[in-house]
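A protein chain is absent from this complex, but the other protein chains hold their places.
Per-chain numbering from 1; labels A, B, C, D and E assigned in written order.
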Amino acid sequence: MNKEERYDLGIKTLKKMISDESLNTIGNMKNISPDFWDMIVGFGYGEVYAREGLSLSKREIVTITSLITQGAFDQLEFHIRAALQVGLSENDIIEIIIQCAAYVGFPKACQAMIIAGKVFQEKE
Amino acid sequence: MNKEERYDLGIKTLKKMISDESLNTIGNMKNISPDFWDMIVGFGYGEVYAREGLSLSKREIVTITSLITQGAFDQLEFHIRAALQVGLSENDIIEIIIQCAAYVGFPKACQAMIIAGKVFQEKE
Amino acid sequence: MNKEERYDLGIKTLKKMISDESLNTIGNMKNISPDFWDMIVGFGYGEVYAREGLSLSKREIVTITSLITQGAFDQLEFHIRAALQVGLSENDIIEIIIQCAAYVGFPKACQAMIIAGKVFQEKE
Amino acid sequence: MNKEERYDLGIKTLKKMISDESLNTIGNMKNISPDFWDMIVGFGYGEVYAREGLSLSKREIVTITSLITQGAFDQLEFHIRAALQVGLSENDIIEIIIQCAAYVGFPKACQAMIIAGKVFQEKE
Amino acid sequence: MNKEERYDLGIKTLKKMISDESLNTIGNMKNISPDFWDMIVGFGYGEVYAREGLSLSKREIVTITSLITQGAFDQLEFHIRAALQVGLSENDIIEIIIQCAAYVGFPKACQAMIIAGKVFQEKE
Partner (left out) sequence: MNKEERYDLGIKTLKKMISDESLNTIGNMKNISPDFWDMIVGFGYGEVYAREGLSLSKREIVTITSLITQGAFDQLEFHIRAALQVGLSENDIIEIIIQCAAYVGFPKACQAMIIAGKVFQEKE
């Protein structure tokens, strides 16, 4: 797999996870640094998410848990939407956050729950 | 569910996840603080892990990811063993760590992989 | 103590710490996940904050320090108000933040000080 | 060096790094806690940044990396401006963020890149 | 207060908190970097811990909480001993750790409790 094939596989993987509109939004990164955008798509989605051996929905359990644990809440909404897209239910996400409460404490779990609540409400 | 029932459910849940020997080891906590041991078992395993709505194997994906992200490596070995016990494969665990690499960086992922390698080798 | 008694004790503890208005605001959590709200009140305030052996004001020293150290600034305002309610002075809070500066670095201490300054000004 | 000389050296160092306008803005800290302001200027800029043995531009590499790693994004804009002022180029900053991606993961690197992009655009 | 007076006040403050033996041990830092040792004593203990407005025992609540929250367990034993020296009881320390459990999660609280248990046992 050369660099272009990797990029193409990354875009293909992203399209399974998010809307074209969201893809356009995050694609603005290429105006700041085309190389960094290439790494996000090529490495992140072409080389990591695209791997066999763990489903996209289980990969999103990892992602959401890691974002909550590190307090990276600005990116949580994006990945809660992606998680719902690849097969997790709203209840799965609530359970992930509750499981996190015991492992990272209530402050981060509360903040995650508020963001999840907002995403769920917008989908109705 | 009163406090005793909650404790009993916690022990029952723990027994699905770890050996009696491991349970004895972590049970030493009650010599330092019986109340804290009660919280770990009653709240952690009786109230959180025992919840329906997410399988024990998916809860261990959350736990392992959170431990790696926060750098709590002293407890990772315990939960890799528990994860294998409740149905995750060695390959699942490797994939979780690789997924983490993109989200927490290589240093923590490397350290997790070394610990996983040690657990896998001991099981052979 | 059964689950309901624990919840009631949690609400009673919360009422010592925050206004009815604040309680209503955070109570919105029950619309997202009633179980999680139950854990916050029952476990957090009924089982942890309500414990004897450490005063509410010393518990708030722990809480504020932990929020600053983990960068959970969205919840700091709430707990600075609670801290003032249970007996810490504005000067105590400034000293806690200065002590934190040596332990977590200036960036997080600065951000905490700005939030504290805002709370103090609103109270005047 | 006594306390006043240290403060003066801190102000002198800050003036090499930021505009008078920025200095006025951060100087609002002295209305919340004059002692804390004194520590920021005296210790942070008079005792640490003012040290010989590492250039201001290399000190800003340390600062920017540390802010990204700890997720202290509210202070990143200030230090990206300071970094450009003391001799780092826009491309240097992009490379620092890309290097960070491998060490802290993509979520924090993405957020840093968005903030850098905003600063670069405003300077045009 | 000039630099030497600040250093002397730092040593005086440290002597209230730790044994001469412990002071000798940490003093080895001056063989690696005399300037850094000077900052630890002068800034940390002469300028921060020595401040009026918060007792040494309350400052140690801040310190212990911050160390647990950031996972800096290599320094926890030192500060649990100092905390006992300046007036906190073993039970106070257990309560601080239990309060932390709700705010940082069980993994870090467990690890802190194990270290506390070891210090308590050695003192018997």
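One rule holds in what follows: a residue touches a chain if its C-beta (ideal position, glycine included) is under 8 Å from a C-beta of that chain, and two chains touch if they have at least 3 such contacts.
Remember, predicted model here, so these are calculated numbers, not experimental data.
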Where B:G10, B:G42 or B:G105 are the choices, the one touching the absent chain is B:G105
Which of D:I11, D:V48 or D:I114 touches the chain that is not shown? D:V48
Please give every residue of subunit B in contact with the chain that is not shown. 71, 94, 97-98, 101, 105-111, 113-114, 116-117, 120
Residues on subunit D that touch the omitted chain in the whole complex? 43-44, 48-49, 51, 53-54, 58-59, 61-63, 65-70, 91-92, 94-96, 98-104
Hidden partner interface residues of subunit C, rising order: 101-107
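To be clear about the criterion, only the chains that are shown with their structure count from here on.
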For subunit B and subunit D, which third chains touch each of them? A, C, E
Nearest to the mean of all protein Cα atoms is the Cα centre of chain C
Just going by residue numbers, which of A-D, B-D or D-E has an interface where over half the contact pairs are the same as at C-D? A-D
Whole-Å distance, subunit A centre to subunit E centre, using C-alpha means? 40
Centroid of subunit A to centroid of subunit B, CA atoms only: how many Å? 24
Give the residues of subunit C that touch two or more other chains, as numbers and ranges in rising order. 35, 39, 43-44, 51, 66-67, 70-71, 94, 98, 101
